[in-house]
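What follows is a set of notes on a single structure, which appears directly below.
All protein chains of the complex are present and in place, except for one that has been dropped.
This part shows chain A:
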Amino acid sequence: MNTAEKPSRWKKFTSQLDLQSMVWPGIIFVFIFSYIPMYGVVMAFQQYDIFGGIMKSPWVGFMHFRMFFEAPEFWNVMRNTIVISLLKLIISFPAPILLALMLNEIGNMGFKRVIQTVSYLPYFLSWVIVSGFVFSLLSVDNGTVNYVLERFNLVGEPVNFLALPKYFWSILVSVNVWKEVGFGSIVYLAAIAGIDPTLYEAASIDGASRFKQIHLITLPSITPIIIIFMILAIGSLLSAGFEDILLLATNPILRPYSDVIDTYVYRVGILNARFSYATAVGLFKAVISVILLVMANKIARRADVSLW
């Protein structure tokens, strides 16, 4: 039995060789760049010495984890990470879906293309450039927004948007939506394009309005995609952002509201060459992320859509 099966499996494998070879580069890439470096997490349990390397660094157990949990910033950092992530999940996540639905209803192809191009262009600008825009829009000396507000007598004196903690989260999330919404909608537009047009024809013969069609045909058809992206978004709940926050929150007064796990790791760990500490915090984040991902996937499985 066993001997009879082996050649057949090998045969199956070789008969698909052309297809298999397309997957290999991906697998090899993931293996080399994601799996091999994973041994580096042992640094989290060592006092890593950059010259000695992993073999010569002393073991310290959970010391770095304890230090992180006991750090005065811990609760602040966790709160900001979760709040900013949830804000992004509630606002930035549905935004591209809405945009895709709206774009889909546009009849004029030329107009639709222009809107699509204009909305996804910001995605290709780096955060350095975007933060430059934001600064010149919102600054007090010569900032466009303040200039307009003053001209219309909406404010008595310019508002210092980038130096007041209460505005930070809104600025961060709005800029994120502006930058990412167009590009994010491409996937949903592709999914919508794949819906069988006869469904819409049948619906309109039955007298369904445009909104009814969106509600009963478009949305249910793209639900699997939305759920998959939702699972991934929940899995990365602890990645609240890095470059955007680092570049927009330059005023230290914002720190109690802007410090998230990734910026904290960068500032305290990487910049100060405390590699073990940075690794420990990163590992903590990864473990929580995996747990969240598994949980989200489990819940989604009830709707018969899941990653695995």
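Observations on the model:
In the analysis below, a residue touches a chain if its C-beta (ideal position, glycine included) is under 8 Å from a C-beta of that chain, and two chains touch if they have at least 3 such contacts; residues count from 1.
Just so it is clear, contacts and distances are computed from a predicted model.
Missing chain, UniProt name from the options "Spore germination protein", "ABC transporter substrate-binding protein", "Branched-chain amino acid transport system permease protein" or "2-oxoglutarate ferredoxin oxidoreductase subunit delta": "ABC transporter substrate-binding protein".
Note on the undisplayed chain: of the listed residues A:Val30, A:Ile270 or A:Ile291, the one touching it is A:Ile270. The chain not shown here is touched by just one of A:Val118, A:Ala202 or A:Ile253, and that residue is A:Ile253.
Contact with the chain that does not appear here is found for just one residue of A:Phe74, A:Phe93, A:Phe135 or A:Phe242, A:Phe135. Residue-level contact of chain A with the missing chain is found at 14, 17-18, 21, 24, 28, 47, 50-51, 53, 67, 72-73, 132, 135-136, 139-142, 157-158, 160, 162-163, 250-253, 255-256, 268, 270-274, 277.
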